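Note that one protein chain of the assembly has been removed; the remaining protein chains are unaltered in position.
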Amino acid sequence: MTTIEIPADMELVYEYPKSLTEAYMHYCPGCTHGVIHRLVAEVLDELDVREKTIGIAPVGCSVLAYYYFDVDMAEAAHGRAPAMATGLKRVSPDKVVFTYQGDGDLASIGIAEIIYAANRGEMFTTIFVNNAIYGMTGGQMAPTTLPGQKTTSSPTGRDVETAGWPMKVAELLAVLPGSAYITRQAVLDVPGIRRTKKALKLAFQAQLEGLGFSMVEILSTCSTNWHMGPAEALEWAKEHMVPYYPLGDTKVSDGVRALMESK
Amino acid sequence: MTTIEIPADMELVYEYPKSLTEAYMHYCPGCTHGVIHRLVAEVLDELDVREKTIGIAPVGCSVLAYYYFDVDMAEAAHGRAPAMATGLKRVSPDKVVFTYQGDGDLASIGIAEIIYAANRGEMFTTIFVNNAIYGMTGGQMAPTTLPGQKTTSSPTGRDVETAGWPMKVAELLAVLPGSAYITRQAVLDVPGIRRTKKALKLAFQAQLEGLGFSMVEILSTCSTNWHMGPAEALEWAKEHMVPYYPLGDTKVSDGVRALMESK
Amino acid sequence: MQEEIIISGFGGQGTLFAGQLLAYAAMDSGHHVTWIPSYGPEMRGGKARCTVIVSDEEIGAPLVRRPSAAIVLNIPSMEAFEPTIKPGGTLVVNSSLVPQRSERDDIRVIYAPATDIAEELGNARMANVICLAALVEATGVVTLDEVKQALEDHLPARHRKLLGLNKEAMDKGAALAKAGGGG
Amino acid sequence: MQEEIIISGFGGQGTLFAGQLLAYAAMDSGHHVTWIPSYGPEMRGGKARCTVIVSDEEIGAPLVRRPSAAIVLNIPSMEAFEPTIKPGGTLVVNSSLVPQRSERDDIRVIYAPATDIAEELGNARMANVICLAALVEATGVVTLDEVKQALEDHLPARHRKLLGLNKEAMDKGAALAKAGGGG
Amino acid sequence: MAKGMVVIDEDRCKGCGLCVMVCPKQVLQLAESRFNAKGYRPVEGVNPEACTGCAMCAAICPDVVFTVYRQKRKPQRAAAVV
Amino acid sequence: MAKGMVVIDEDRCKGCGLCVMVCPKQVLQLAESRFNAKGYRPVEGVNPEACTGCAMCAAICPDVVFTVYRQKRKPQRAAAVV
Amino acid sequence: MIMTKELWEGNAAIAEAAICAGVEAFFGYPITPQTEVLEHFSKRLPEEGRVFLQAESEVASINMVYGAACAGARVMTSSSSPGVSLMQEGISYIACSEVPAVVTNIMRGGPGLGNVQPAQGDYFQAVKSAGHGDYHMIALAASSVQEAIDLMVLAFDLADKYRTVVIFIADGAIGQMMEPAEMPPLRPVRPPEERVAWALTGAKGREHNIITSLYLGAENLEQVNLRLQAKLKKIAANEVRWQEYSTEDADFLLVAFGTVGRICQTVVREARAQGMKVGLVRPITLWPFPSARIAELAGRVKGILTVEMNAGQMVEDVRLAVEGACPVRFYGRMGGVIPLPDDILPELDKLDAGVASGREVQS
Partner (left out) sequence: MIMTKELWEGNAAIAEAAICAGVEAFFGYPITPQTEVLEHFSKRLPEEGRVFLQAESEVASINMVYGAACAGARVMTSSSSPGVSLMQEGISYIACSEVPAVVTNIMRGGPGLGNVQPAQGDYFQAVKSAGHGDYHMIALAASSVQEAIDLMVLAFDLADKYRTVVIFIADGAIGQMMEPAEMPPLRPVRPPEERVAWALTGAKGREHNIITSLYLGAENLEQVNLRLQAKLKKIAANEVRWQEYSTEDADFLLVAFGTVGRICQTVVREARAQGMKVGLVRPITLWPFPSARIAELAGRVKGILTVEMNAGQMVEDVRLAVEGACPVRFYGRMGGVIPLPDDILPELDKLDAGVASGREVQS
């Protein structure tokens, strides 16, 4: 144990979030899942809702998110987190509920459940981590894999003629009346990380105000399955993902707009 | 057997379509499923593709469509017709393939399969019969049931707060790049019926030209479960459904546009 | 005592309701009873049928192949069930809609021109209770008063105003059975 | 003859490939052989291990709890497998990364400073083949030439240019075993 | 003489009345007390001379009951419908 | 004296280098040959005086390694980080 | 308060009984012949201020149930055969996570789309682990409307007691039938503050709760499985239920459940009227199965006839119980055909003849 004396003229500007446990995260070095976990935890802290928050972990690299968030959590079947969250929130309307899902989980096998949760305006928040790949199973094509991108199940690059086009979830869900706040952000650099945190906060606030379903899609990296270093992965994502997946809000309901303006 | 002498100066302007069998349809009196069957058959006749067409029937009132269309047909599990059609067309690329689906089938349990078929631009045509109700099971709320509409599972009228908003499928699928032609039509009067037929023909032509996925959503009636007469049902649909579900094309790809203009 | 009754006709003729009425009457008068419809293919269809079993003992099989009594409200039902009634059983025929006669001499047949009578009374849809009253009168499975009481207790509110008329119809049906079932 | 060999280390150390090389050599020289990795939780992880069984008979269990030989490329592997080797068996230790010594006197232990040797040769990643060569030499499960042949046949094209170097590394490994495994 | 003519496959008819509703010339009507083999009151032509062969009845009929003929510009040989 | 200061929870670090990349003042660097308990070369502060307490390192670190302090406008009492 | 009997339709009774048992939420998707369960809930649950939601599919339904169960609420879904097939992954998750949930299956003719007639073709699905992995649901089978009511209440209590999935199975005959029956008193819903300690209610003043079915490492998952198996053993020891009719002096034994179970009561009466001493065991819990009792009776009777509305499924459990101690014959009808006493009596005669001639040593 080392005690570090903090000079008297220093003030704390960043500390370990209370809504994270102390568990060491199993993610690969530089994996932005860790960044996103941190941001979610910071927002829960700032909103002071840790003790009434319930999270749903997906099947994907973040399957163990329940070890890392210091809130009550359940682990869903692949893709079904929104259905679980629906059941849970309906019987616990005073709780803050979120799902944390990858792109395979949310956009492929779980597309029906997320669409219907959004459409019903279920009062929970979804954190959607789009890393353009199936991380956990070792790098297969995701619904969000870019055209031409090589993966272990698109060995010559995604051919949109046979495999279809990358799914723009934020745009798709924006079409549904039940969604209150849908946005796409990216954690590829510090300003983006800060904007992502703002978006997450707004999404949870929308939930707290009972305005409807909210989702933050977050462009993320998977250096392991993209076969590059963590820094290089951030660059790759900026160069290739951001143009295809434009950042920004795709849906801001009137209620959320008012919320934004009230800040 | 009665032989009717047709006066020599008369020409045939409407006859029984070859692509329908002679089977008597089990639909309720005035059910527009019958109209839609007829239109599809007329289009198959006009395009002269009966002998290379394969249809997929849904689970819903039109489950027995395979008795009525005189083409090879299979019966799908509830909601999975697009997946079946995908499998079928991929191994039989030279055939004309269509699915015929109700709103419960396509828009509720089968939403994932239709979205992904559209997104991959599968080369088949979907006929989507939107009658705002689950006909076959006796009138429960469909994803397309209108706000306030009473059904056996929304006995006090659809409450959008808890049951969500009616699903606008034509608008939703239009967002996906793989779809070539998406349109909403209605068979609620003769002009509408004629426009619907044109749309069906264009949808099948788009398939024949290999332009991508095509879908014709058709506003339809269910006098039995709406508890009204057939004529009244047509009026009700015009008055209540058409305003919520605007008619017209929601997606016309460049290829389809060229096809339209070449007529 | 165990009476197994089939009530069969087109949809809309009130066969299921007539059966339920009988079931209520039987229950309220302290019998064991089961009512079971034949429910159709998952689609629109014309047939409607139910089986009611009234017994002094716990009821096992809720369905029978050979009923002890039947009400047939249309031709297909006549063709289907007339041959199956147990010897000594009772058959009530809505003779307004079923022209044929039974050839069985081992059952009691009541020909009730129920639709005609009901129309005379002002509502053709009461043919069902007319036949039911005839059956009840003929078999004694429950009393007519018990059926009337059941009607009073269970007629949906929106049909309340027809209560009196229905009872009148029942009397006519019962009278037919007493008279030996002319029509 | 049946030899059950575990090769264990961190991911990236080439343990799985070394095992496959042995398996190819065994197959090509006419033995029965199985190669089986221990595959991890569905997530990123550091450990990599495989079991290779070489036998003159059909192989039943493809896994063993007590191997007849092992190569350990890091400390955790040393801790895990050193105690499990069958008496009379062989242990090859990458002594560049594993400082500790075996306390067993019923097995043959070869301490190969494989990473150091490999680095000297210009590529630290060849530690795996150095250890493999030592093991092969010590156990005679296959011949060194057979392993070299397997390397020639199965080295991925993009590593072709390292073929010579790898063979040189193997010779060093084999020499170590012959010398009794100093390091 | 009528400009058009419809052949009615009566046993397919379910008596829904939609054709009656759309016929611009009041050519059609449901049978008053006759039933077809399926138990429905089928459609009948009550005003055949007025028929223009516009085929609106055929367009709306869910049960494909109608075959429709219309006067040719140029005369042509007869067809038989069985 | 430095305007800012970071406390590094070394054993959480996976040596991904992202903090090194974003630090505007080149305060950070990965250890050359030292490994932490998890087997990674952890980050080290090599140029602490330059730290401005901007917390960009903390913002990008996926493993919540940093606690960050910055000079106050007005002096305040000390905190202890364990 | 004196409760009086009313005429209840099976499906509506199932829903109302669940309400009486304090169900807090229902999630389901329409399917014949159980749609009336959902319809009854759609009317009554909002009246009671509880949660009704028509889900987008059966896959969603079972996962909504999973979610609500994690919150510690009493919750159920209902479906019929094809819909229950879609729930198998979810059921396996719930079983492993050990949250209480009730599922009903009003079985219909199968396989495939089949038809909507009464059938018992999903016996295996209910009693073997049809989803992946080793688990069992407690499977309750009703043969009358009153029993359906009673078993629904029991289902919730057992689900809570053992933190397990309970499946209530019946068929369309029972679902659509009306019989006089009595509802239990309406239990109030457990208030959210009183939800059990393991539930996800917010980590206030305690460690965060985790509900998962993921256990990395074979040894960890084996431990979980051992715990599950131990629980199942306890259930098997404590919760076997069945009903017997005229078994005391029986020469022949019928074994049948659900709709056929009650039909066989008539068979017993009629066979005895014809001078054949027949008894009946009607399993109420299909899992755990009344094996011990059947084994006992097998030692005393000349033969057993198992009657099912399927191609022969429960008969395997009967044979496993009997282990050759007496001949076991099977009679079944499929596709929604209901075997009536007239069909079954001759099968008893065949069994008798077979036993007498020594042919029927083991079938």
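As written, the chain order gives the labels A, B, C, D, E, F and G, with residue 1 at the start of each chain.
The working rule: contacts are C-beta pairs under 8 Å (C-beta built on N, C-alpha and C of every residue); 3 or more make two chains touch, one makes a residue touch a chain.
Everything quoted here is computed from the prediction, not taken from an experiment.
Within the complete assembly, A:V59 is the residue of A:I6, A:L20, A:L39 or A:V59 that touches the hidden chain. Considering the whole complex, the residue from G:A13, G:L38 or G:V59 that touches the absent chain is G:V59. The chain omitted from view is touched by exactly one of A:M141, A:V187, A:V216 or A:L259, namely A:M141. Taking the whole complex into account, subunit B touches the unshown chain at residues 21, 50-54, 56-57, 63-64, 66-67, 69-77, 80, 83-92, 94-95, 112-113, 115-116. Residue-level contact of subunit G with the missing chain is found at 59, 81-82, 84-86, 88-89, 92-97, 107, 109-115, 117, 119, 121-122, 124-125, 128-135, 212-226, 228-229, 310-311, 313, 316, 319-320, 323-325, 333-338, 362. Take subunit A: the residues that touch the chain left off the picture are 59, 63, 75, 77-79, 104, 108-109, 111, 134, 136-138, 140-141, 143, 152-156, 162-163.
Throughout what follows, only the chains that are shown with their structure count from here on.
The interface with the greater count of contacting C-beta pairs, when A-F is set against B-G, is A-F. Chain centres here are Cα averages; for subunit B and subunit D they lie 64 Å apart.
Between the Cα centres of subunit B and subunit C there is a gap of 43 Å.
Separating the centre of subunit B from that of subunit F, both taken as means of CA atoms, is a distance of 62 Å. For subunit E, the set of residues that touch two or more other chains is empty. Across the assembly, subunit B contributes residues 27-28, 31, 63, 109, 111, 136-137, 143, 162-163 that each touch 2 or more other chains.
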